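Have a look at this one.
The complex is shown incomplete by one protein chain, all other protein chains being positioned as in the whole.
Labels run A and B following the written order; every chain starts at residue 1.
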Amino acid sequence: MVRAIHYLNQFFAGLGGEEAAGTEPTRVDGPVGPGKGLAAALEGIEIVATIACGDDYFGEQEGAALGRLFALIEGDRPDLLVAGPAFGSGRYGYACARVVAEAGKRGIPGLAAMHEENPGVAAAAGRVLIVPTAVNVAGMRDALPRIASLASAVASGRELGPPAEEGYLPRGLRRNRHHGATGAERAVDLLLAKLAGETRSEVGGAFDRVEPPARVGDLSHALMALVTEAGCVPQGNPDRLPSVRAQAWLRYSLAGEKRLEAGEYESVHGGFDVARANEDPNRLVPLDTVKGLVDQGRIGRLHEFFYTTTGNGTPVASSTKFGREIARELRDAGVEAVLLSGT
Amino acid sequence: MTWEVRTFAPEVLAPDVERIEDLARAESALAGVDVAVVEPGDPVRVTHVLDAVEPRIRPDGRRAFPTEDQAGQGVTHRIFDVAVLSCLDFPGEERPLHEQESIVDLAGPAADLTPFGSMRNVVLSFRPGDGSDHRTLDSAVRRVTLSTAEILAEPTLSAEPVHTHTFELGPVDDSLPSVAALVQLSDLGQLYQLYLYGTPVGESGLPKLVDPAEVMDGAVTAGEYHWAAMRNPTIFFQLNSLVRTLYREHGKRLRFSGVVLIRGYEQSADDKQRAADSAAQLAVGLGVDGVVITTDAGGNSHTDTMLTCRACENAGVRTSVIVCEETDLEATAPILTDWVPEADCIVSTGNVEQLGPAWKPERVLGGDHLLDGRPAAEAGPIPVRNYLGATNQMGQLDLGATSW
Partner (left out) sequence: MLAKEIEREGIPTVFVTSLPTISAMIGVNRTLRGPAITHPFGLEEEERRQIVERALEMLETDVEPTTVWEVAT
C-alpha cells in the first residue's frame, strides 16, 4: 500500500475560514475533508495523514512553514504527497506548489491540483506536476478522480506520457514531434499570419524580458499614477469588475479625493480576505499617503485616474493585452512613475 | 526564367558499380570506394555520412552541378526517392570534425528523423589513400559523389518521365503580400562550408539575390561536416521545401519575390552586422513585406540569423525565423542558441538534445564504429543531434517540439 500525505489549507482542513488564515502547521491522522473523497477515489494508495497550514502563515513565513510541515510527517515515511485542490485560490495554490516542490527535494514524489491560471502554477515553474481543476470548489467532484489517476501514475514510478493523456498541465519540458507540415510550410504560414496582424511563434514567452526603465530623475516634479490588481472599485462595484479572471480593467477619477474612504471603495478581489482592505481601502491603493507626499512636494503630481483590475488568476494573454492598453494610456498622459499594488 | 523538371521513377536506376569505383580510383587521394545499394526500409545504419545528393542530369549536356552559368533554367532530369550518401571517416584528428558523428538509420525508431529511410540509397563508403590531408580528401570525395549522382541519372535520358513540372513566377495580383526567402549558407573554411557554383560561399559575394530555381538546380552543394542534425546536405537544396512552398503559394497567398543567399559565420561582430544590414537592404530593395530567414548549422551562425532578423524588422520588413533548439532535457522552457527581441515569430525544427531510442541494425555501412568509439551496431541511445539534417533549419522536414 502506497503511503500518501495530503496537504490542505486551513479552510479545507476544517479549521476555519479567512480568519484562520494564520493557522500554524498542523497534522491529523488519515484523510480530512476533501481528502476523504480523494481516498475513496484512490486505489492502492492510503492517505496516512493530512497536514494543513493557514494560507497567510505559509505566505508570510514560508521557510518556517515548510520546516514545520515536513517535521510533522517525518515519522510517516510517505511515498507520495498530494496537495490541494486549490482551485483558483492564489495563496493556497502557491503553498501547494511550494510544498510539493519541497517534497521533491526530500525525495518524496508528489503532485498538486489547482486551476491553470492559479499563481501557484507560475510558482511551480515547471518543476511540479499539477492537475488542472475548475476555478472554484464546484469542481471538486470532477477533480478528485483525476487527481487520483495521476497519483497512481506517479506512485507507480513509470515514465509519464504527454500532459493531455496523463491529465497534468504542461510543464514546459520539450519533446520532439512530427508536425505533419514542414518547418518551411510553418514558417510561411506564420509569416503570412504576422503580415495579417496576428503574430504567433512556436517558441517564445520565456524570453519576454523587459529592460528595467531608468529611474525617475526628479520625483518632486514627476507625474505619478496608481494602479492596482487588487480589485479596488467604488462601493457596490457599479461597473461589475469580475472578482476573478478580469478580462477588463477600469479607470476611476481621484479628483478631489484625499484618501479612499471606507464605504466608498471596496475590493472585489476573490482571492483574499477583503475585510481589512474594506476597512481602509488605502491599504490597497495608498491614496492618503501619496496625496500627503504630493502636498509636501516629495512627489510632483498624481495622475487624475487610478486603474483597477483583479489579478487573481488573470490569464496571461489578456493581462498583456489590457496591460498594454493601460500602459499606453499612462504613456499618453505623460505619467513618469507608477505604483502598482498586487496581492 | 522558367525551369522544367522531369521526374523519373527509381526503377530506372541501374548503378554501374565499376564505373563508380573507377571514379574513385582516378582520385589519388582515395584508395577506393565501397558501393552498396540499399532499399527503403532496410535495417541499415549508415555512419560518417558527409552528404546526400539526388541523382540529376541535364539533357542539354550542361553539368548537373555547374561551376558557372546559371542553373535553374532549361530542362533537368531527376530520379525521385533516390539518394547518394557519401561516407568517410577522416583519418587523423581534427576538431570539430571528430566530435560530430553523422548518422542515418534507414529503419528502426530513428528512421523518421531523416528522409532517407523511404528512399533507395546508393551508399559510397570512401577509403582514404595514405597520407592524404583532409582537404584534399574532401575535394576528391565531393567530386566523386557529385559525378556519381550525375552518372546515376543517365538512364533517364532514354526513359519516360512519370511527372513534369515547370517552375516559373508569372505576374500575379499585386495586392498579395510580397515574400522572399533569406537562405543562410555557412562558410567556416573547407570541411565546414557550402558552395555556390563550386565556390565557397564566403567568396561568393553574399548576401546575394539569386533566382529561386538556381537553388534547386545544383547551384548550391554541400561540403559541411559539423553539426550533423543542424546542417543542410545538398539534397535539401535540390528538394528545397521552402522554395517549393513559396512557388506553390505564388499567386495564391503571396507574391514570391525571390531568394537572397546570406552567409552564416561571418567572422567578426562588425562583419555580422554589416552582412545583416546588407541583407535587409536587399530585402527592402525587393520591395518585400516579409521574409523567411533560415539558418545553417549551429553556434554563431544563429547570431547571423538573429542579427539579420533584427535588421529586417528595423527596416520595416517583417520576419519569420527558422532555428532548432538545444534544450536541456530538464529545462522547462526552450533554449535557443541566440535570440533577439525582434524575433517574435520563430519556427522550431526540434530539439537536438532528445535521445533516440536504442536500435540494433542488421547491417552497418560507412564505418563500424562511431567517432566516439562505440560500436555502430550496438551504440545504445543516440541524440537527435547526430542524425544528418534531422533538425535542419531550412525547414525541410516536419520535426518540431511541443511542451510537455
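By our rule, a residue touches a chain if its C-beta (ideal position, glycine included) is under 8 Å from a C-beta of that chain, and two chains touch if they have at least 3 such contacts.
Owing to the predicted nature of the structure, the values given are computational and were not obtained by experimental measurement.
> Could you tell me which shown chains are touched by the chain that is not displayed?
Taken over the complete structure, the missing chain's partners among displayed chains are A.
> Which residue among A:117, A:185 or A:229 touches the omitted chain?
A:229
> Spell out, residue by residue, where the missing chain touches subunit A.
Residues 55-56, 59-60, 90-91, 94, 119, 122-123, 125, 208-216, 219, 227, 229-230, 272-277, 280, 282-286, 288-290, 292-293, 298-299, 309, 311, 316, 319-320, 322-324, 326-328, 330-331, 335-343 of subunit A touch the chain absent from view.
What we mean here is this: only the chains that are shown with their structure count from here on.
> How far is the middle of subunit A from the middle of subunit B, if each middle is the mean of its Cα atoms, in Å?
The computed centroid separation for subunit A versus subunit B comes out at 47 Å.
> List the residues on subunit A that touch subunit B in their complex, please.
By the definition above, subunit A touches subunit B via 125-127, 162-163, 170-188, 190-192, 194-195, 199-207, 209.
> Tell me, which parts of subunit B touch subunit A in their complex?
112, 177, 179, 240-242, 245-246, 249, 253-254, 289-292, 318-322, 325, 327, 329-334, 336, 339, 341, 344-351, 354, 384, 392-404
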